[in-house]
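See structure below.
Missing here is one protein chain; the remaining ones are kept as they sit in the complex.
As written, the chain order gives the labels A, B and C, with residue 1 at the start of each chain.
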Amino acid sequence: MHAEYRKDLFADERSDDFDVVGKPVIRQDILGHVTGRSKFYDDHAFDGLLHMRCVRSPHHRARIRSVDSSAAERQDGVVRVLGGRDVPVNTNTLLSLINFGRDDEPLLATGKVGYVGQPILAIVATSVRAAQEAVDAVKVDYEELPHVLDVEEALKPEAPIVNDEYPNNTFDYFDTYDHQKLRFGDVETAFSRADHVVEGEYQMSPIEQAPIETCGAIAAPETSDRITVHTSTQALFFSVGVTAKQLDISSARLHFIGGTVGGGFGGKVDSHHEPLAALACLATGKPVKYMWDRAEEMQVGGPRGGERWRIKDGVMRDGRIIARAFTGFFDAGAYTRLSSYAVQKSTGHLPGPYSIPNVASNVYCVFTNRTPSTAMRGFGITAVDFAIERHMDKVARVVGMDPIELRILNAYRDGDMKAHRREAKNCALIESCQAVAHKAGWRLSADAARASSKTGGGEGASGVIPETVTDDEGRIGERRRSGLAPEPFSGQGTRGLLPEGHSSNNSSAFGNAPQREDMEAEIERLGFKGGPGAPPTPRGPVDEAASGARPTVPGETSRPAGAGGGPTLPAAYAQRPAGTVDQSIAQPPAQEPAAAEVESDSATTHFQRGVRRPGVSRFISGSRRR
Amino acid sequence: MAIHHGRGFACINYPIGMNLGGDPSQALVHSTPDGKFKVTLSSIDLGQGIKSVGRQLAAETLGVPVEDVFVDTADSDTGPHDMGSFASRGTHRMGNAIIRAATEARAQLLEAAAEELEVDASDLSTDGRGNIHVKGAPSRSITVEATATAAQFNQGRTLAGRGIFLVPLSEVDSDTGEMTPVSSFAHAALVIDLTVDDETGAVEVQHINSAYEVGRALNPRLVEQQLIGGAWMGVSHALYETTEPLYPDRSHGPVDFNHYLQPGPGDSVPHHISVLERPAPDAPFGGKGPGEMCANPVLPAIANAVFNAVGVECDSLPITPEKVLRGIRANGGARPQGRPGA
Amino acid sequence: MKSPVTFRLNGSETAVFVDPGANLLDVLRRGCGDLSPKYGCGQGGCGACTVLIDGEPHVSCLVLAETVAGRSVETTGGLSNGPDLHPLQRAFIEGFAAQCGYCTPGMLMAAKALLDRNPNPTRPEVEEAISGNLCRCTGYEPIVDAILEAAKQRGAA
Partner (left out) sequence: MLEVQTYPTIGEAAGAMDDQARFLGGGTLIMNRVNYGDPRFNRIVRTTDASLAEIRVEGERLEVGAGVTMAAILASRDLDFLAPAARAVGGPAIRNMASVGGNLMAPHPYGDLAVALLALDAVVRMASGEELGLEDFLARRNGVVRSLLVRRPRGDEFRFRKVSRVKPKGVSVMSMAAHLTRSAGRLSGVRVAYGAMASTPVRVRAVESALEGVSLDHAGIAAALSAATEGLDPPDDPIASGWYRREVAPVHLRRLLLGEDAR
């Protein structure tokens, strides 16, 4: 089965004249794969290899009263029993490597456990079976505690505290809010003006990455007082950094080898095997393997988290979506890992590939007593795309419109202002819709078939940041104190108003990336032709033509006085070809500024990324964040 | 008993690279004395093919045959720092770093050749077959091999390059969410045809038609691998997979592949793909990573097609036969919606 | 107590000492140094450890090692004849039928068992033959295509 290449599309932006790029070159690694000679991490043989199995919590949440491993330690083949106190820096959070979030997860639990399967002891023995028999011989006395498994139950004021670092059961954003906000325009006013309001709730299932090779690492002593670690990691230097930090060891003593991995899909980022195997290697002076079996991979390994999304759309009868509000709950499980990051990634993705003049979202990273979730293919995006695209079909039904034409009508185009306040560029949603409709024999109207990502975007209101209503709902700890569960966009909380304007930062990454002059590519050899697809000159100012037409000045957007009569149609919408355009679909009028107005310079001076603890990592970052 | 046909659509865009940037990748390129090039990285090849794509990018940029380039990854003693293989950043970030490293090495290659040919380096070009020649005068040429040997043994010159690509870190505004999340987006649109058995709730996907916009297909076969395998995973996510079948209740979690359901080889779905290429200005030769986004549109398209077939809203994943059957029962029977786009 | 086991591995007489209860996969990998069969589950559920015993596919993680005494075991490590690749290997290369490569050795052995018995299989027969072998990367289609192509090439040769 071979794909069809639509070389006719965007041909004006692309040269295809290459020797190697674009050619179906045979994979470099394929001969190793078909002969069984590719060296995966477990394909390194060591004399006297020791094996590791873990004592794991059978409870969702419990206090550990006592651990008795004396019988286990006496068993045949047992070499070493490791507990949390044997780990120099037992508590870590993966993203401390980019200085984001507080250290909240022990490598080996001490004092309490927060999910079924959480490791408490690591037993090193001469065989897997000896290690497993020793695990069975360990006696742990637990006091079971109340637990919470549902994200919205966890947000209730009386919910048990899952993670002591985050007693509110939510990740703290900016030391201020219990969620990540997105505010663009004024959704509440737009809802009140919409012809239809369409609501929906969507639930993603927890999913296992299920690489056929299970996660693991082999740590072996090297000749020069170093440790060689063969690993299945997806992120070599994350694993180096975590190991150096948790073992309190110079990274100069760590030699990590990987790069040939039997599938990952996001499940091999967490870097738990490397520090444990390396610790056991240091403790025993012998090569040690820590490899998950399949049952651990499925139930102890971090899955794609369950996410719950609610969407509320304000829709005009011609299909134009004028407002969209999201409430999202990421089920992080008992510890943060990467969920805090996924919340911000999903926020930057909203409202999907559409230009909607009023968007708001509250997205929560919620702690529950389940296996901590982690990255998976499409991380932070898969679930919200499911929600958005299910919702688009519901909107299409409500307004009686063809589902593809509804998407094309609302699709983002070059130069449109996105809800995260940057201009859209290099868009191709419309063309993708048209191409698949053609392929599947799905008839589109002439207008929809003629639409283009390159035209009609960025003009008038669609290229401008709208006047935006802000609020301070959801301050950290507010729920616990007030006894109220969150109710997003309730209109409560101090409200403010940010003025309409242009993006403060429209530069492309290419234009101002801090690559040094001696590390530039030769743009002319990279296959770009003129047109909006061409990259700007390196290090030069951003070519305005490259990112679409600049928006018109804010004053040009007319603002009606009364709520009854629709505002004048901005020119940009008239140029969007699909569908008949209703006269009442433009920007809703701005609400009167509330009492406490947010300072106008807040957009540039209040930037920060969640919780910052400079210098927690001995490796990689620390200074990366200001 | 009735089998109902359904057709559903979904489209998506996908952010390429680590959200908010701040995720550098480095690459090193150097030549052997006989003009073969080694690319040294710390990227991880999970099957997506960064070794292979990196090799092509280096060969194209250097202007030498692809078989004369080999990618070595990932050894922390030799490979410089890279954030990792996730967030659709491998091709984008590492690809850019490789291009930069190879550009620097190429400049030295041409300088060395210029010295041997006694011309100006800016007058030289490569033919991609192992030769360097004067532009417009192909007969005045020298092989890459001879150039490398001369550089090493006569000129005392390295043919090597360093590359780094770093998208500057974006901050996030606490009150508005203002940020620069990523620098380019891949796109996809997809039409699913399926059937629903209204007595059992069983869903059978019959056809996938898709359009994937990938910037540039740096290696079309590797792109197809991702798109075919990724769409398969999308079907699997939509209809089969969960570690907690009764979520948020934790009971009955599968611990083996017999109970963790995925489609088998007998469930393969004919997949008709169109690839679109709108090169992204900041991406290597315009190529965006196709590996993550390819599954995403399948999930909602299947749910939308199930609704089209029997009128059941499937808003909770996975769409098991039980959920479909309960929906049909609640509606008092199947409610076919009629073929869209007809 | 370890016990000795003698069998043929890819045509060569092999003798190893095995632990009580040891499975064939561990013995091949650690005892014999043949790393081509892979561990994926230890439950017989993924097929990454598939080898041929007396020509028939088995999941080696569920084979008690001592039961192969006197029998013939084939692995992907012995599939090519030096630099001469088996038609299946060539078809997997040219058909881009592997991504991460971890399921590939088991997949090849399952396919070899099929083609040795049935040189001209139908598509459903190929699907059946690899139904115990999981692949998380490819969606199976390229693998099935490659096996059919190998059969064609072998028939032509």
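Keep this in mind: a contact is a pair of C-beta atoms (placed from the backbone, for glycine too) under 8 Å apart; a residue touches a chain by one contact, two chains touch by 3 or more.
Because the structure is a prediction, the values reported are computed rather than measured.
Chemist: Counting the whole assembly, list the visible chains that the omitted chain makes contact with.
Modeler: A, B, C
Chemist: Return the single residue from A:Asp136, A:Asp248, A:Glu487 or A:Glu522 that touches the missing chain.
Modeler: A:Asp136
Chemist: Specify the residue from the set B:Gly161, B:Pro220, B:Pro265 or B:Pro340 that touches the hidden chain.
Modeler: B:Pro265
Chemist: Hey, which of A:Val20, A:Val34, A:Ala295 or A:Ala342 is the one touching the hidden chain?
Modeler: A:Ala295
Chemist: Residues of chain A in contact with the chain that isn't shown?
Modeler: Touching the missing chain: residues 53, 76, 128-130, 132-133, 135-136, 293, 295.
Chemist: List the chain C residues touching the unshown chain?
Modeler: 20-21, 23, 42-44, 47, 50, 53, 56-59, 61-64, 66-67, 110, 113-114, 124, 127-133
Chemist: Footprint of the hidden chain on chain B, which residues?
Modeler: 1, 3, 197, 199-202, 204, 240, 242, 245-246, 251-254, 258-267, 320-322, 325
In this section, only the chains that are shown with their structure count from here on.
Chemist: From the mean C-alpha coordinate of chain A to that of chain C, what's the distance rounded to whole Å?
Modeler: Using C-alpha averages as centres, the distance is 38 Å.
Chemist: Per the centroid of Cα atoms for each chain, what is the distance between chain A and chain B, given in Å?
Modeler: Here the centre of chain B sits 17 Å away from the centre of chain A.
Chemist: Quick check: how many Å separate the C-alpha centres of chain B and chain C?
Modeler: The computed centroid separation for chain B versus chain C comes out at 29 Å.
Chemist: Mind pulling the chain C residues that touch 2 or more other chains?
Modeler: 41, 43, 45-46, 96, 98-102, 134, 136-137, 141-142
Chemist: Two or more other chains touching the same residue: where does that happen in chain A?
Modeler: 1, 26-27, 29, 210-211, 260-265, 294
Chemist: Spell out the part of chain A that touches chain C in their complex, as residue ranges.
Modeler: 1, 26-27, 29-40, 42-43, 45, 127, 129, 210-214, 260-265, 291, 293-294
Chemist: Which of the residues in chain B end up touching chain C in this complex?
Modeler: Those in contact with chain C are residues 45-49, 221-222, 224-225, 228-233, 256-258, 262, 264-266, 268, 271.
Chemist: In the complex of these two chains, what residues of chain C are touching chain B?
Modeler: Touching chain B from chain C are residues 41, 43, 45-46, 96, 98-102, 124, 126-128, 130-131, 134, 136-144.
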